[in-house]
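Shown here: the complex without one of its protein chains, the others still in place.
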Amino acid sequence: MDYLWLVIATVITLIAPFAVAVLAGVDRRITARMQNRVGPPIMQPIYDLMKLLAKTKMLVNKGQIILATLYVTMSILALWMFVAGADLLIIFFVLSAAAAFYTLAAYSVLSPFSQLGATRELIQVLAYEPVVLMVFFGVFLVNGSFSSAATDNMLILWLPLTFAAMILVLLVKLQKSPYDVAEAHTEIVGGPEIEYSGKFLALVKVGHWYEAALMFAVISLFFGHPNLYIAFAGKLILVFLALFIVILVDNSTARLRFGQMARVVLTYGLALTAVNALVVWAVQEGVIPWP
Amino acid sequence: MALKSLIKSPWILHFDTGSCNGCDIEIFATLTPLYDVERFGILNRGNPKHADVLVLTGPVTQKTRSRLLNLYEMMPGPKLVMAVGDCACSGAPFVNAYNTMGGVDTVLPVDIYVPGCAARPEAVIDGVVKALEKLGKLAAGEPAPPAHMREAGDIPLEVYDPEAAAAKAKAATAAAKPAAAKGAKDAPKEEV
Partner (left out) sequence: MQLIETLALLTILLPTLGALLAFPAGDKARKWVVLAFAAAIILVGGVMTLMFLYEGKGAVDLGKDSLGVDINAWVWGITALDLALMVFLLYLGARSRSIIAVVAAILQMVIVVGFEAWHGFGEAPAMPFVLDRLALVLVAVCCIIGSLIAVFSIHYMEGRAKKGRFFAFVFLFLGAMNGAVLSNELLWLFFFWEVTTLCSYYLIFHDETPEAKASARLALEITLWGGVALAAGIAYAGWKYGTLEMDKLMGMGDLAGLGLVIPALLVIGGMTKSAQVPFQSWLLGAMVAPTPVSALLHSSTMVNLGVYAIIRMAPLLKLYLPLSYTIALAGGITFAATAGLALTQRNVKRVLAYSTIGNLGLVVMCVGINTPASLVAAVFILLFHAVSKGMLFLSAGVIDHELGTKDIEEMGGLSERMPFVTMIIVLGSVSMMLPPFGLFAGKWLSVEAATQMPMLLLLLGVGSAATVLYYTKWVGRLISRTHATPKPAEPLSMYYKVPLGAIAAGILMLSILTPFFANSFAFNMLPAGYASPHGSAAADLLASNSYIWIGAVFLFLAAGLALPIALVAVKDKDKAKVYTCGEDIEPQVAGHYFGGERTETTLTDLAVSVCAGLAIAVMLLPYIAEVF
């Protein structure tokens, strides 16, 4: 094991939330422009975070904070493991651990919105986790292994449908319409996040940013090139493209009911990834001739 | 430091304490893309634990008073209170009604008053700008106008006394009678 790489991975993990904050700012700006208005400055999420850190301390119970911290540590761990090149499957399980802790934190307060949000969050997990597993399987088929280290394979050419399924997952994970079911702002007032304030809300936000960073890192897996600079530029462009598609869908659709969301994401996600995997297998076995 | 960061990202919680919803509609209009308050970093959070500015309409009816206090307590500091509309500022036509407290500042210390019936979105935005200015002054340590509270009933009441009013009216007609009688003598007699 290359220990220098572990150190680099730690540094990247520490910088990641700032990068995602900028991405979130860009997201809000582009959304604003799509709605024919000016929008906040790109650094707005950082200002939000700083303001939250400066508020007075307020919480409902300590268990909530402990579970929220566990959620954030698991998210950080998942990203660190990804950058350090771990097996995608252990990252998958750490991600589900993070989601479980987030939900438990929401369950630990007796607020109707929090409990509703927690149940919806679980249904969301039921919707996207199998799809993520199948996306990782697609990566396995093309790359030959479950390692998350970057390869030279141009996965997006092999796995376009899987990429589309990943966009679906991204929509769910980033809580974008039509799948922003758990944190359905106008429906259940913030859902699982409702009972956090100040520092602790900032903590949960940073946890969300780490999860988003991981999702974007998975998206960046889809581009590969032997030349380091081209690979880096290509990954960046792919991430922005995915972000743009997500923002576009967010602004053009209305929220689905949670049952509908689970059904749509599961059926379309599993179908797309399964068909893509089948085609890739057929090409690899020589059943379908491909240049 | 806390106040300075609040300037860049004031999140609001809107609560209607019994208004006719006229000001509420104007506030929702302010939050639409047309007026675009998000460029100030303002977000409408539905939940006091996330909010910094409490935007209130309505003259605080007796029933909403306890809920309002609950919400105010649930907001972590530092926080501002903004009273939007005449009813919230001073109670307007409902100031002496038996079921209202007569304005937000009888219950909570108000930082910004935005008058109007209904307060226009431009006025609301102006109010927000003044709030941010106040925060800037507080953050810099300069003197700034304080939050204001008053006793319910500070505004002098004119209670309608029917006997006094009748006496006043009688005196007025009595004063007008000689003048009318004088004028009537010169008038030609009506044909019977």
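We call the chains A and B, going by the order they appear; numbering starts again at 1 in every chain.
To be clear about the criterion, a residue touches a chain if its C-beta (ideal position, glycine included) is under 8 Å from a C-beta of that chain, and two chains touch if they have at least 3 such contacts.
Please read these numbers as outputs of a predicted model, since none were measured by experiment.
Of the listed residues A:Tyr47, A:Trp80 or A:Tyr179, the one in contact with the hidden chain in the full complex is A:Trp80. Summary of contacts with the chain left out: across B:Asn47, B:Ser90 or B:Thr106, the touching residue is B:Asn47. Across the entire complex, the residue among A:Ala99, A:Leu159 or A:Val279 in touch with the chain not shown is A:Ala99.
Touch with the chain omitted from the figure is made, among A:Leu122, A:Val142, A:Ala202 or A:Ala231, by A:Leu122.
Residue A:Leu270 is the one among A:Leu53, A:Ile167, A:Leu270 or A:Val283 that touches the chain missing from this view. Although one chain is not shown, part of chain A still touches it, namely residues 1, 6, 57-63, 65-66, 68-74, 76-77, 80-81, 86-87, 89-90, 93-94, 96-97, 99-101, 103-104, 106-116, 118-119, 122-123, 125-126, 129-134, 137, 140, 145-147, 189, 194-195, 197, 266, 270, 274, 277, 281.
Touching the omitted chain from chain B are residues 15, 47-49, 66-68, 70-71, 73-74.
In the analysis below, only the chains that are shown with their structure count from here on.
Between chain A and chain B the centroid-to-centroid distance comes to 45 Å (mean Cα coordinates, whole Å). Against chain B, in their complex, chain A makes its touches with residues 28, 32, 35-41, 44, 47-48, 50-51, 53-58, 113, 185-186, 189-190, 193-198, 201. By the touch criterion given at the top, residues 1-2, 5-6, 8-9, 33-34, 36, 38-41, 45-47, 49-50, 52, 74, 76-78 of chain B touch chain A in their complex.
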